[in-house]
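One structure, as structure tokens, below. Some questions next.
Apart from one protein chain that is not included, each protein chain of the complex appears where it belongs.
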Amino acid sequence: MTELTANTAVMRTYKEYGRPLWQRILFTREAAVYGALILVIIVASATVRNFATPITLNYLLLDITPILLIALPMTLVIITGEIDLSVASIVGLSSVTLGTLHQGGLPIEAAGLAALVVGAIAGAINGFLITVVGLPSLAVTIGTLALYRGLAVGLLGTTAVTQYTEFWKDLAKSKIGGTTIPSVMILFVILALVFAILLHFTAFGRGVFAIGLSPEAARFSGISVERTKFILFVLSGVVSALAGIYYTLRFGSARGDNATGLELSVIAAVLLGGVSIFGGRGALHGVIAGVLLIGTLGSALRLASITSDVINIITGTLLVASVVSTSVLAWVRRKRIRPGGKKPGSAADTKG
Amino acid sequence: MLFHTSTRSTRRAGAFAALAVTVALVATGCAAGSETPAGETGGDANLAITFVPKNLGNAYFDTSDAGGKEAIEEFGGTYDEQAPAEGTPDGQVSFINTLTQQQVGGLVVSANDPTAICDAINEARDAGIKVVTFDSDTSPECRDLFINQATSEGIAKVQVDLIAEQIGDEGEIAILSATANATNQNAWIELMKTDLAANHPNIKLVEVVYGDDDDQTSFDKTAALLQTYPNLKGIVSPTTVGIAAAARYLQTSDFKGKVQLTGLGTPNQLRDYVEDGTVTAFALWNPADLGYLAAYAAKALIEGDITGAEGDEFEAGKLGKYTVGEKGSVLLGDPYTFNADNIADFNF
Partner (left out) sequence: MTNLTLDRETFGTRVLHGVGGFLRARETGILLALILVIVITTAKNPNFLFSNDGFRDLLLTPSLVMLLAVGQAVVIITRNVDLSVGSTLGLTAYMTGRVFIDFPGIPIIVVFLVGILFGALLGLVNGALIAFAKVPALVITLGTLYAYRGINVLWTGSDRINASDLPKDFLALGTARIGPIPVLTIIALIVLIAAGWYLRNQRGGRELYAIGSDPAAANLYGLKVTRRVLVAFVVSGSLAGLAGVLYAARYGTINSQAGSGWELDAVGAAVIGGVAIFGGSGSVWGAAIGAYLLLTINRALPILGVQDFWQRAVVGVLIIGAIVLDRVLALRTTKKLAEARDNHND
């Protein structure tokens, strides 16, 4: 049985089991992200005025909740080797659905449910085009990015629907008990646990990893590649719709261009958190740490009155650096394994 | 990968370690949370005032905020300006949240939407920050004072009068507005429609388009308007960004001179177009004075001189004394018409 895995052309090993346990835990990508996160928190608390205040944590978590939510299914999607660029447009579409239906008289609960259904349908369309028609996910999701955003903007124009019941708006921003942690964190923790169990502790999750490593081998192992990918895209759509509902209630404004550009933040955080863009590798806790890192960095910089464009430069550079560093490390490792041997580049990567 | 059981236990260990670290982080956050933030001490008023216009890169707000800066430097406070790049309601919310965290003394805001930023502003007010709106208001409950440049009726009327005069009181006109939600825009447009219906029955308003206070969008929307309505006689643009972009398009277009353009604009931006006849006349007030007055109003609120109730009086430096009117609004003055005769006298 092990001959199958040993014969794959791609030599990607993620843990050299010859190393001691402490090395295997500390020298991983995820540990690096944790380290960076703790470092940023310490430095910011010491140097930035007003950072170590209760209200900072509150605003920080409120701001990054959409990214946290969407990063969960996005991790699974990227691990299978696909990508979903349309998540931000689904956020906008669900926001507009919520707004227009509520404005049209529907109670907010029903409008919210409708928004979730819209998100599921959007994800299903993505999934259909990718799995049944067989189109590459990059192209499809670029198209649906434009399509869903276009539908959202088309429905509302550039008006915003800003009348919502106080109860739901307050709920979106309410805090747990006497702490400053927003209540949406409960929702996020539940979803994170669900996804973590799904990815790391079920056969479905192992199937996701297998598809990322080699779709052919996964198919021969009996995993239904198409069905798995379809489910992942539907999940991505539903969670994006949920994030859209939260976004609308938190800002109290449903607009066609809500959350434009959010997909970049999500992908940046996911890749920063150790998920390989080639698929087959990654862990959810790393992704959560990645989102927290980007969010904390952004919050600290904003408080230090550094403008958001610098924050964007840093995010972009982090994204590039995180992916390039993986490549560089892999190259260094290859060179060390075969000293003075063949040039590493000739064993051509089959992906990318 | 699928057959190594040791992977699973290492993964489990990793997952629990992750959970532990996250819990530790959250606990740190809560522990830090038990410190009380430094409140304002009784004696020294916090005169750090930040201007939050609708968006950045807008010449009108550059001028008004510069007026505010002048006032703040006069009375020894600290000035800052923060705004999103695009005029969206949720963009402003993030900045207001950050300013709340930074515990500034006062905010001077021109709102992109009457209700969307209310929650953020109320949180700021709960933290002791005074909030003054200027140029574009929010709902009156959300803010302490509103500095209005002129009455909305006056602003609407002057533009309708100008366009009616320029097109001979009959024909098709269109409005090129800013963002669709802006309180002031919508107020003026409604009043313009009422004025047209009541006093100018031969003028037909064919469409209201939105340039989003973005130069390129306004430019393209003007082109589209001229394409779509071949009988258009006039365009009214109650936004300085829109009128400047429309004038620039008209200048190189066949419609120059045939389609009249008016609205609210700054003399510096429109001087070329007035001199070559693309624009005959337009209106505005002095935005620098508006910012100046708003800064002094914020100062009066912070120092406790006034509370924003009707009848309160406060000093506004070189502009003199001002009284608060109904619903917490303070009037700057009347709109002013600029044309070829007087445009050389102004520099803003």
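The letters A and B name the chains in turn, as written, and every chain counts its residues from 1.
Simple rule for what comes next: a residue touches a chain if its C-beta (ideal position, glycine included) is under 8 Å from a C-beta of that chain, and two chains touch if they have at least 3 such contacts.
Note that the structure is predicted; figures quoted are calculated from it, not measured.
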According to the contact rule at the top, which chains on display are touched by the left-out chain?
A, B
Would you indicate which residue among A:G127, A:G256 or A:G298 is in contact with the undisplayed chain?
A:G256
Of A:T47, A:T165, A:T202 or A:S327, which residue touches the hidden chain?
A:S327
Among A:L147, A:L187, A:V225 or A:A304, residue touching the chain not depicted
A:L147
Could you tell me which of A:L21, A:A110 or A:A139 touches the chain that is not displayed?
A:A139
Counting contacts across the full complex, list the positions on chain A that touch the omitted chain.
83, 129, 133-136, 138-140, 142-151, 153-154, 156-158, 256, 264, 267-268, 271, 277-278, 307-320, 323-324, 327-328, 345-346, 348-350, 352
With the missing chain put back, which residues of chain B would touch it? List them for me.
56-57, 59, 62, 81, 83, 85-86, 214-216, 219-220, 223-224, 226-228, 230, 244-245, 248, 252-255, 269, 272
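Heads up, the rule we're going with is that only the chains that are shown with their structure count from here on.
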Can you compute the centre-to-centre distance for chain A and chain B, using the mean CA position of each chain? Integer Å is fine.
34
Where on chain A does chain B make contact in their complex?
1-2, 5, 15, 17, 21, 24-25, 28, 30, 34, 37-38, 41, 45, 49-50, 52-57, 59, 63, 157-160, 162-163, 169, 173, 179-181, 196, 200-201, 206, 209-210, 213, 221, 247, 251-253, 255, 257-258, 283, 285-286, 288-289, 292, 302-303, 305
In the complex, the residues of chain B that touch chain A are 1-3, 6-8, 10-15, 17-19, 21-22, 25-26, 28-30, 32-35, 37, 80, 88-90, 93-94, 97-98, 100-103, 113-116, 118-119, 127, 179-181, 210, 212
